[in-house]
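Dropping the structure in here first, questions after.
Only one protein chain is missing from this complex, and each of the others stays in its spot.
== chain A ==
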Amino acid sequence: METKLREGKGSVALRKSEPLRIRTELKAIIYLIPFLVPFAVFYLWPVLRGAWMSLHVWGIQGMEKYVAVANYKKIFANSDFYLYLWHSLYFVLLCAPTVIILGLVLALIINQNIWMRTLIRSVFFLPYVLSVSVISFIWLRLFDAKNGPVNAFLHLIGLPGDINWLTDHRFVWWAITIATDWWTVGFVMVLFLAGLQEIPTDQYEAAKIDGANAWKRFLHITLPGLSKVMKIQIFYQIISSLKLFGQVQIMTGGGPGDTTNTMIRYIYVTGFKKDMFGLASAQSMIFCFIMLLIAVIQFKMTDRKDG
């Protein structure tokens, strides 16, 4: 009886709230419009249009003919696609771990009460405010095989011979990684610093009293304390590494050969250099789907850990 009554009450309340909810929803939409309108015009519409274009042969003169999924078939039949996709993933494997570890180390150092803390923090953060073209040109000069400071420094510490950083298969990815790490490590560091400041100091004090050494304190207090920030960082770094374009375009032009040609540069060349916009749109749709897939997998994995 009692449960029945409660049920009845609940349903009444639900029925009553229905029109109210619609009104609240509507109100929310009105508030969201300043975001939704530009989002739809500058993001959703281009994406939909891209999907539409990907079903056509689309040249420099605009639409030529409808070809259904022929563009997609062509992409999957081309071995270049798999190679450049691998290059993009390879860069994630190189760049994401290095930049996160470096950022964490820097954050830990700067979080200590050291001399000239603000200055050091600024020095490491400064590159992040530069645009990708600026940092690429800086490192293009630095890595110059003949007159570059990097090789000059290596000579100074006694390394014989010149390293052709940007034209040697063995070094070119490292050159790109070093440039990118230098560029973005400041941002990673700042996020970790914010995370470190959230960890209560009494935990460290308690651990010290219990006799935990620095390494154990790091492993059992700092790292778990940073787990939330860490998840965001990994997520962000994977996505931004996948989007690698500016550095390779300027520093290597995808070279030597096509050693550093990434998915984004592949799309760029297909679309803007070869004027095959339909094919390029199809490539973009596929790559977009792959990135979404990676994002979803990551969300699922981190969610499970939280639960």
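Assume a residue touches a chain if its C-beta (ideal position, glycine included) is under 8 Å from a C-beta of that chain, and two chains touch if they have at least 3 such contacts; residues count from 1.
The rule we apply is simple: contacts and distances are computed from a predicted model.
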Undepicted complex member, UniProt protein name, chosen from "Quinol oxidase subunit 4", "Extracellular solute-binding protein", "Ring-1,2-phenylacetyl-CoA epoxidase subunit PaaC" or "Ger(X)C family spore germination protein": "Extracellular solute-binding protein"
Candidate in contact with the missing chain, chosen from A:145, A:196, A:212 or A:234: A:145
Where the unshown chain meets chain A, residue by residue: 27, 30-31, 33-34, 37, 57, 59-62, 144-146, 164, 166-169, 253-259, 269, 272-276
